[in-house]
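Every protein chain of the complex appears in place save one, which is left out.
Here is chain A:
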Amino acid sequence: MAMSYDRAITVFSPDGHLFQVEYAQEAVKKGSTAVGVRGKNVVVLGVEKKTVAKLQDDRTVRKICALDDNVFMAFAGLTADARIVVNRARVECQSHRLTVEDPVTVEYITRFISSIKQRYTQSNGRRPFGISSLIVGFDFDGTPHLYQTDPSGTYHAWKANAIGRSAKTVREFLEKNYKEEHMESDTDTIKLAIRALLEVVQSGGKNIELAIMKRDESMKILVQEEIEEYVTAIVKEKEEAEKQKKKT
């Protein structure tokens, strides 16, 4: 009943922090890593797949979710919280199509998700959502976008970003290796995402789940063989680079 939940949980501390939100961000840092890269003609999301127990059915653990034909997202943090947010976002995508007769723009749905998250930092009896999300997709006019949201309800656009465990390491790797020219090629964009994930993932391609979306196409989740192909190519390139270094 509403009466007993009339006390806010997220209140300001004396020095201006919202501790609940910051604790939520700590929860996010414990989640498995997710990486997003925005290319010119393709957008890529990669997540670290946690090793599943022997008896567990692999296909039910999906961390990359399609929100509509032109938008999909990955998250880091509490899976149960993410499920709620994803459900609301999916409904909103369809509502938007109904009232405006146009698919959502990536910015709109990001704003929507952020508004929900912010509302939960200012409501009675509710705690903030413990997830950060990476939302990617193409707008109606073909521009690709990558946005990141966090438990406080803020969102920013990125060219490439990472969330979850070791996000800082991955982001530094991306900053060092992101090259504007490479984004023209789909393969290079995908390779960058995989290389970034390989930095922190334990045993190579087996623990990576990757989804891509090319303009005017729907989201495609790469099968294990395709990922292995990219990984082998990357390993080869690395070896070539090492050899060159040794020569010089």
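In this section, a contact is a pair of C-beta atoms (placed from the backbone, for glycine too) under 8 Å apart; a residue touches a chain by one contact, two chains touch by 3 or more; residues count from 1.
Criterion: contacts and distances are computed from a predicted model.
Q: Just go with whichever of "V-type proton ATPase subunit", "Proteasome subunit beta", "SERTA domain containing 2b" or "Septin" UniProt uses as the name of the absent chain.
A: "Proteasome subunit beta"
Q: Touch as defined at the start, partner being the missing chain; which of A:102, A:175 or A:237 qualifies?
A: A:102
Q: Among A:51, A:115, A:187 or A:218, exactly one should touch the missing chain; which is it?
A: Considering the complete complex, A:115 is the one touching the chain left out.
Q: Looking at A:48, A:68, A:92 or A:150, which residue reaches the missing chain?
A: A:92
Q: Since one chain isn't shown, list which residues of chain A touch it in the complete complex.
A: Interface residues of chain A facing the absent chain: 92, 96, 99-102, 105, 108, 111-112, 115-116, 119, 141.
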